[in-house]
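What follows is a single structure, and I will ask about it in a moment.
With one protein chain removed, the remaining protein chains of the complex are shown where they sit.
Now for chain A:
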Amino acid sequence: MKNSFWWVGLVLFFFLLDFMPSHAQVSIRGKVTSNGRPIGGVRVDLRRDSTSLFLAYTFTDSEGQYQLRTEHTGKMALHLKALGYEPTVREIELGQADMKIDVALVAGGVERLQEIVIHAKRPYKLSRDTIELNVQSYLQGEERTVEDLLRKIPGLNVGEDGSIKVGDKEVEKVMIEGDDFFEKGYRLLTQNMSVKPLDKVQVLQRYSNNKHLKGIENSDKVALNLQLKEDSKSQWLGSVSASGTLTKPMFYQGNVSLMNFGKKNKYYLLGSANNNGVDAVSSINNLLYSGQADEPGQIGAGVNTPTLIDYTPDLPGFDYKRTNFNRDRLLSFNTILNPTKQLKVKWLGFVNPTKKTFYQNRVQQYNIADIQFTNTEVDELNKRIDNYFSKWELQYDIGKRSTLSYNGSIGSLEKQDTHNLLFNGSSTKELTRTKGYLTNHNLSYTYKLSDREALVSSARWIKQGSPLDYSIDRYYYEDLFQVGGISEVSQHVENNLQYLGFTSHYVRKQKGGDFMEVAFVNEYKDQELTTDFVLQADDKTGIHPSGFSNQVGLVTNNTSIISKYTMKRRKWEWTPQFHAGFVHSGFRTYGAIRNRNNWLLSPRLSTKWEIHSKGKLEAEFSLKQTNTELMDVIPNYYSTGIRQFVKGLDDMATLTSSGALLTYTHGNMLDRFFANLSVGYQTMFDYISSQSMINPNFNLAAQVLLKNKKRTFYKTQLNYYLKPVNGNFKLDIGADFSDYQANVVGVGERKIHTGSLDYGLSFRSVWKSRFNLHTGYRMQMTTFSSERKNRLKNTYGFLNMFVNVTKGIQANLNNEAYRFGDFFAETSKTYYFSDFSLSYDAKKIKTRFEISAKNIFNTRQFKNAVITETYQAVTEYRLLPRYVALGVDYSF
């Protein structure tokens, strides 16, 4: 019934529509001639006056006839124009009646147009680097977040992890109205921000983080800029997501983000909490340690205090989340203010209280000549991390060609590790506590000398303190110190760093497209390390065994010049690079100072050569000189864990190494056959090895300086797309060999040969069906040969299946199997894991639902094996149990 009403209405509407306008239109027609002959191709247009827009236009046909229709009335001008004729205008008065106007043209006007070369200064030249997209053109009404929109834009690829790529290049940042909050952590924005307020998306190609280096720097970076609709600026937007289990064990994950972007002020708030193993802080980790080393004018990247004791479990190739019993919380507040056109202020702050627990059982076996024993550890590690961090940035444009920018950060980094340990059957509590601070300030000035050259000068100051308190409530070292009656062992560490660096970096782009860079760098670094190892006697007195405490200072002043030139030609490219530095070092131990002055020279040559259309050869040759760092020169032992003591060389040295790397690439990702082969060789003329004294209760490792360590490595990856099965087969083969020496007290000098071999075969389908799979198998063999040969074989297999059930509904099933070789006569065991997820994107209500099942086989333990030059070990980790969680995401 309802339907029929609709139909009647619609028919009536179209009837009226047809009836009404047809009466309002009048036609003007006529014939255009010149000397009595009809002229075709004459433009006839109707305007209110000579300057206004065309109300209607047409061109005359071969008979000189034209016809125009218009609904306008009143005084009009009919313009006639053609190449080779004088333009003509007829004033007309349009009423209700059709008109017939014949016009005779006179030859003249534009008779010749010759070679009008447009010397553009392409008006949209910028557009080649900046592509502007109108958001409305891509919206289908079901997009929830910015990420959903970006997926729809041709040429942009959004990975499942949220990474955004233009072609194969990941974007540097995603800005809002030209302001950048999170640098490479842009997922925080794109995955949480609603698409509603967006007006335009700009793709900025050949992007430079420093705007004055645009077009000068050899950049292949890409960035995105989001522009907002006028009316949605300064409104609160955001998203909420929550997931959790309905039955015990309880697991949850929740995120809230709130944002407000005005023209002048922008705010972003984020809160996150979970206990399902996910590292909440990983999304903003890169903000803590930002500062790209490969950018002109960057200095002091990677300068921080050394870590003495680190108990973070290392599980290469295994999903760390499965072992992480955690409680992560993160609160972050960020703002960008633009008080004036020239000045920009940015402030970021976050708090990250986190607790993590790992359960590990380790069996460690030593078997070197007469040294034969096995250690067992049952370990519960509780980690508590409390980080408070704040970062700010001021940017001031002094003129069109120069900018002064300052950024600073301050953080309080607190960490406490508590080990409840059963070491060889005796229970121990091991405590490590750090309460450090970090402050980092950088002042940078960029001056663009011309369109082709710029100078970036920066100064950076870093101050960091990482004091550490370490204690064990049991005494294992009676054999070592020959002292009895000890109840507790402790070590207090003062670990301070002060850094001051200055650089001036000149960048030039040559006319032929070559690039040139020259940088002058001066770095001053003052490091202090005090370690105080104490044996607490039962009567509460402290014994400081000699040779186990340090009071060391290392001051270095490094002045260097770096020059680099890139020659680009059609088929090849050469980049010679030279780094020359003069270092003054002062090494203090208990008041005595040793000084050293030396040169460091590091030349490097890299080249690329396109042998033929499918083949590219790249080679790199380098000689590198570095000086020993603080931890390499420590004169006495310090503790790095329950049975580990380490000491350095007690002297400064220069380490020289040389290397060569040759890579051949055949084809590219679009070819059926795509291969990569590389071979490398490295000689370390000087290297740091160790002399170990091994005992079940302690291991003293003294660093020693030796000569000639050699390393050779090979890597091959072959891809072949097999058409009958519509999928790619990938074969990976890698090998790595090295020869060096190490010393064990009681055994003497050991010549060690290590080798590792990797084989992997995988298949990925690209079927047109709803179902697809990715499966593979990998085998890794590691050997250490000295007086005997130790071998370890680990294998890994996986089968991942994807089903697009219907639009918006996706299901994934990931299966993994791990197996490691026979060890300690234990039978080898295979561990199976399976995770399933099903998601439904109800885009109409801007909500996504997900049901996920983790660890379906409920595998509660996982064993991982390692071998080193001195021992073999098996570690068993406790894993998060099976659980099923329901989740919902909503954006507003």
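In this section, a contact is a pair of C-beta atoms (placed from the backbone, for glycine too) under 8 Å apart; a residue touches a chain by one contact, two chains touch by 3 or more; residues count from 1.
Note that in this section contacts and distances are computed from a predicted model.
Visitor: Name the absent chain by its UniProt protein name; which of "Peptidase", "Simple sugar transport system substrate-binding protein", "GLPGLI family protein" or "Phosphoribosylformylglycinamidine synthase subunit PurQ" is it?
Guide: "GLPGLI family protein"
Visitor: Looking at A:161, A:230, A:370 or A:539, which makes contact with the chain not pictured?
Guide: Here the residue in touch with the unshown chain is A:161.
Visitor: May I ask which residue of A:804, A:830 or A:858 touches the chain that does not appear here?
Guide: Once the missing chain is taken into account, the touching residue is A:804.
Visitor: Taking the entire complex into account, which one of A:663, A:812 or A:847 touches the absent chain?
Guide: A:812
Visitor: On chain A, where is the contact patch with the chain that was removed from view?
Guide: Listed in rising order, the touching residues are 16-17, 20-21, 24, 38-43, 45, 53-54, 56-62, 66-67, 69, 71, 81-84, 110, 112-120, 122-124, 127-129, 131-134, 136-141, 151-161, 166-169, 203, 205-206, 215, 218-220, 509, 511-514, 568-569, 573, 610, 613, 616, 665, 668-672, 674, 719, 721, 723, 726-728, 730, 764-766, 772, 774, 800, 802, 804, 810, 812, 814, 837.
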